[in-house]
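Dropping a structure here in structure tokens format, bear with me for questions.
Here the complex is missing a single protein chain, while all its other protein chains stay put.
Up next is chain A:
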Amino acid sequence: MNIPDCPLPTQPTDCITLAHGGGGRMTNRLIESIFYPAFANQWLEQAHDGATLPMPHSRLAFTTDSFVVSPLFFPGGNIGDLAVNGTVNDLLCCGATPLYLSAAFILEEGLPLDTLRQVVQAMREAATRAGVSIVTGDTKVVEHGKCDGLYINTSGIGLVPGNIEIGLHRVQKGDAVIVTGPIGNHGVSILSTREGLNFETTIESDTAALTHIVSNLLAGVPDVHMLRDPTRGGLSSTLNEIAEGAGVTITLDEQSLPIEPPVRAACDLLGLDPLYVANEGILLIFLPDEHAEQALHIIRNDPHGKGARLIGHVTDDRRPEVLLELALGQTRVLDMLSGEQLPRIC
């Protein structure tokens, strides 16, 4: 009788298997061979379920976000740097100095380890650029077909200096609204890659952590009222959330909105409105109008802020809505996105 070789669960493989999520040796090997070397720091090396972190007396900012982008790699970035940059930017929007991140991975059985390595490498580089440490994490593996290759959740902690007060309650009539760069690049980049649309020019995602823009801005401008990153739902939906939350009217000047010609052309072709397309590497800034020029000067000195523009003002504090002033002086409501933006037929 032939006795087959025992299929050892720890045999080397180039792909994620369900055993990688079992919490046993394979999980351990994955953590030690991929995650630890990539994110190495003294807090992670405590090798505990969580990290014990030194915390000076200050206000804590805490945020979490999940990343489920498809495809995993796109022009200008991948799910890894997106997961770090997105959470760092959320902390920055609280006026915090980002310090520590957690990274939780949901991996699909069959995911090539090489893909995971590339994503983790991108996370490490993004974390280094943003000045944060990835100090704890988690790994789960799901069966083939149960997720889109790889999902990442990142949570982040940062400290808010005592003199910084950023929030909806500070948004007021007379505030200038600044955007730090052109809009729509990220969403159009993802869409064109996912759908295999061959435009004449490659539109790159603008994913980036805007740490230096925010730290220089907070240091150089006396009174910043509000910071937000207009990600899903685009510029319009984010501004509507702010208008609703702060109870103010925000009026934008259509002519001043920074939209790069290839993005505008791609949106026209697909029947999408760039004002509703997702962004990753830009921020909306509300501050007193008298500081707007100074803020623009600071932002434009940063490589990620070269396309910064003053796009509008808070014009009223009685009616929560966003208005768009068109080229010939007409005004229309800029609504929130209803459902998902769908491409047109003809």
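In this section, a contact is a pair of C-beta atoms (placed from the backbone, for glycine too) under 8 Å apart; a residue touches a chain by one contact, two chains touch by 3 or more; residues count from 1.
Going forward, contacts and distances are computed from a predicted model.
UniProt records the chain missing from this view under the protein name "Hydrogenase formation protein HypD", selected from "Acyl-CoA dehydrogenase/oxidase C-terminal domain-containing protein", "Hydrogenase formation protein HypD", "Sugar ABC transporter permease" or "Thioredoxin family protein". Interface note: of A:Val160, A:Ala265 or A:Leu310, the residue touching the hidden chain in the full complex is A:Ala265.
Contact between chain A and the unshown chain involves residues 195, 197, 261, 264-265, 268, 270-271, 326-328, 330-333, 335, 338-340, 342-346.
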